[in-house]
Structure formats: C-alpha cells, structure tokens
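In what follows, a single structure is set out as structure tokens and then discussed.
With one protein chain removed, the remaining protein chains of the complex are shown where they sit.
Presenting chain A:
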Amino acid sequence: MSVTYVGMPPFPEAADASTRDERLRGNLRHATHTIRDKRATAVAELADWPELRTAGAEIKDRTLRHLDHYLEQLEAAVTRAGGTVHWAADAAEANRIVTRLVEATGESEVVKVKSMATQEIGLNEALAEAGISAYETDLAELIVQLGDDHPSHILVPAIHRNREEIREIFRTRMGRWGRAAPENLSDRPADLAEAARLHLREKFLNAKVGVSGANFMVAESGTLVVVESEGNGRMCLTLPETLISVVGIEKVVPTWRDLEVFLQLLPRSSTAERMNPYTSTWTGTTESDGPRDFHLVLLDNGRTDTLADRVGRQALRCIRCSACLNVCPVYERAGGHAYGSPYPGPIGAILTPQLDAMETGLDASLPYASSLCGACYEVCPVAIDIPEVLVHLRERVVQGGPVTVRGQRTTVRPAKGHAAERAAMRAASWTFDHPRALRAGERLASRARRLVPRTLPGPGKGWTDSRDIPSLPPESFRDWWRRTRGPGTRPGAETRPAARESGTGESGAAPEGGRE
C-alpha cells in the first residue's frame, strides 16, 4: 500500500491549485513565520546547539547501522517489562494486528493520540471497516477528523483552517460523534478549545482501549516516550485498560541517556519551547498504574527499503519536529496537502518517495518540490542533508537505477515524462566534451538571441511553464576571453584555456581535441 493518499495528483498539479488559495497562503505565511522566529529564539538560548545537533545525528546513525541489534534488544526489554511485541512488515499487517487486538478486548471504540505512523498506514480507515470507531483526541487532529479532511502540517495539522471554519466544523459535526458543541459557540480559540475539552472528556473517561505512536523507544530499558502539549496523550496512555502503540522501527535509540540529547533538540525545534508541557515515559506495564495490557507494533512499511539506500537512509534520522516545513519557501506557498501524504514539506519530499519506492506519479514529482535552497538542512536538529537526498532522488527519477522494494533489490526504469530532460542532458554532455561544437553552438545562440521565445515549444514547454528562459549574452564567455585575454593580447597572461581549445596544449587536452 502506498504512503500517499489515494487519488492524489503529482505535486505540481496540486500546488497549482493551492498556491491560488489566498486564505491558505495567509494562514500558512502567518504560521510558518511565527514558529520559525520563535524557534530561532529557543535555539539561541543553548550555546551548545551545534554539538547537540551533531550528537543527535550520530546517535541516530549509530542506531541505524545496527538497527537489527537494537530492535532485538528493545523487544527483549519490552517483553521483560510485561509488554507484548508484534512485527509488521507493511501497513496491511500492522492494521490487521491492531484490529485483532481491539477485537479481542470486545470494544468497538478506541481513543487515539496523534501519531504519524498510524496516519501513514491508514489505521482509522482499517478499523472503521471492522466496525471500530477511532477517535482522534489531539485538538488539530479532531478538527481534521470532524472536517473529513487531511492534516497539512506535522505539528499543527489543522493550520490550513482558520477559527471561523473550525467553529463551523464543531457546530455541524461534533454532535454526530458524541457530545455536541454549545449552540452559541464563539470563534475564540479558548472557547473552541473548551468545546473540544468537553467533547473529548467523555471519551477519555470511558475509554477502554488507547492507540498511540511514540517519539522514542529506548532499546536498553524498553521504555517508550511520547512528547505532547495538550494532555490528550496522557489521557490515552494512562486511563485505558489496553494500550496499543504503533511505532516505526527507526524510532529506537540505544540508551536512556541518549534522551538527554533528543529531549533538548525536539521541543525547541518543534514548538519552540524549552520543554513541551507533557512528556510521558513508560516501560511495559506497571501494577495498578496505567494499562494492564501493553502491545507494541513495530512497523517497517518501507523503512528497511529506505535503509538500504546509502544516501537516502539519513531520512530515517527524522524526529518529526517539523522545523523544515516552517522554513521552506515551497511549503509556505504550496501548503501541506500538495505533498499528498501525512509527511509534508521537505522531509516529506524525501521520505514519502522512499517509503513508497517511487511507485506513484506523485512520488516521482516530490523530489522536485524544492528550490534546493538548503534552509531545511540548516534547521534540521539531526542534520539530515535534505538537498543532498533530493538531488539523489531526482537522479533516480530521471535515470532509474537500483532500489530496494519490499526487501528485494531491483532496478527501476526512468520515470515517464523525463525523456526530453535525459535527451537534453545527453546532448549537453556531448557538447561539453566537444569544444568546437560548443563554440559553434554558443555563437549561433548569441546571434539568434533576439529570436528566442518566452516559452519553449515542444518538450521544452513543461520546463518553461515555471521558469524564465535565461537571457543570452551577445558574446560567449569563451569568445570574450579569447578577445580580451587570448594569446597575443596580453603576453605572459594565463593562456591555458585558449591552448586547451586549440588542441595543442599539454597532455590532458589532446584526447579532447582529437575527438573534435
């Protein structure tokens, strides 16, 4: 099953629509600029931020390079502490396991903590098919669920909605799921939050089964960690009798001590706080405190395929802070929905196609949803070089190459629609190898420069849809150099470029000249 939502168009098509939505643009501009400025302040408080960032990256790399070892260690520790560990190679298996576990309790309702992993596998839909209602309890996730919508940001998933829209959703939809919103509900955020509090409290106090993800899993102790703000997480993690946590295998860290790095990096990068309001940690089950039954579902779903790619595997360091979204000029304008999966923004552009093994048209378009400005890399608390992975994935899209799909090594063919690009690159490559042809081409282009249209015809049209054709100079650099600095004009000056061109220079130039 693909990580992307069913029926999502490639990024450029979705972005073409979303960038025209002025309200969305306004909401996003306000949100991203506010969080990014607050983050900068929170990070500046720590003089050792670069060292923490390096340690964060190194702990994640240390884990990933021996992931099998740490997963087995984690499994043993969780089991020793009274939990039960399940393994799921894909979304379908994870959904089967959770559905079976809920059915075994005899319940038909579960309360959920906001979790990227369960969105990725479409757990709510799978449970609904089995007649089980899953209630999202994070305020933003509640807005998204009641509005029959998709999340658009990792941290604040309903950021595309403004207060009037949220009031309307609460007034018209809340009553269908439980306690209705008050008739005279205002659109003040405090009143909206109060309506959600009352609506959800009923669910929390009666809940028998909770479903969560986790931010970290500690291999040596078997401890899971959930970081949150509202307290809905604490409710779901402590009040139900059964707790089921679905967690990606890359969330493991080796030791309890390693949390000293991530509990400093994550809150400041994410909500821009010194510390988030609530963090819960639990190890298996505890007698008469919290759930009696604890199940951990370890999820692969494309992560091992990502791990097999030596350049792309760094995406698995991600701690889902969303700092990269808030600084990205493309995200700010296109919005989260255009990325077509639970993972929007720069991290989504490298994670979604890898988890999916580039199987959809959307996947092949995502590595291009970037201007390669590098702001995402600068703010990433675990130093994921997102531009490097984007370029790597673009190469994979255009040229094809070896990938791992569901554990099998295979070779993908170049994606459709890039034939003109490949032809252009081959032609450019040949031309740069043949100086005489290059010179002739440059001179022709300069003389004909007034004839160049604003948009290219034929296969070049797509390229100029979103770009201006660069203006051509009246004279090429090489001609200018020859005219002003070439042999004879300035005795004793650097003459090598000209010598190379004439094919009479020293060693390295000869074979090139010979091919002209």
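We adopt the following convention: contacts are C-beta pairs under 8 Å (C-beta built on N, C-alpha and C of every residue); 3 or more make two chains touch, one makes a residue touch a chain; residues count from 1.
We take it that contacts and distances are computed from a predicted model.
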Hidden chain of the complex, named as in its UniProt record, picked from "Outer membrane lipoprotein-sorting protein", "ABC transporter ATP-binding protein", "HD superfamily phosphohydrolase" or "LUD domain-containing protein": "LUD domain-containing protein"
Chain not shown: contacting residue from A:V98, A:L200, A:L296 or A:L390: A:L200
Contact residue for the chain not shown (choose from A:E93, A:E168, A:E359 or A:E388): A:E93
Identified contact with the non-displayed chain, of A:R100, A:R257 or A:R449: A:R257
Which residue of A:D61, A:E109 or A:E388 touches the chain not shown here: A:D61
Interface with the undisplayed chain - residues on chain A: 27, 30-31, 34-35, 45-48, 51-52, 54-55, 58-59, 61-62, 65-72, 81, 86-89, 93, 137-140, 143, 156-159, 162-163, 166, 189-190, 192-193, 196-197, 200-201, 204-205, 218, 221, 223, 229-232, 234-235, 238-239, 249, 254, 256-257, 259-261, 263-264, 267, 271, 273-283, 286, 288-290, 298, 300, 304-305, 307-308, 310, 313, 404, 407
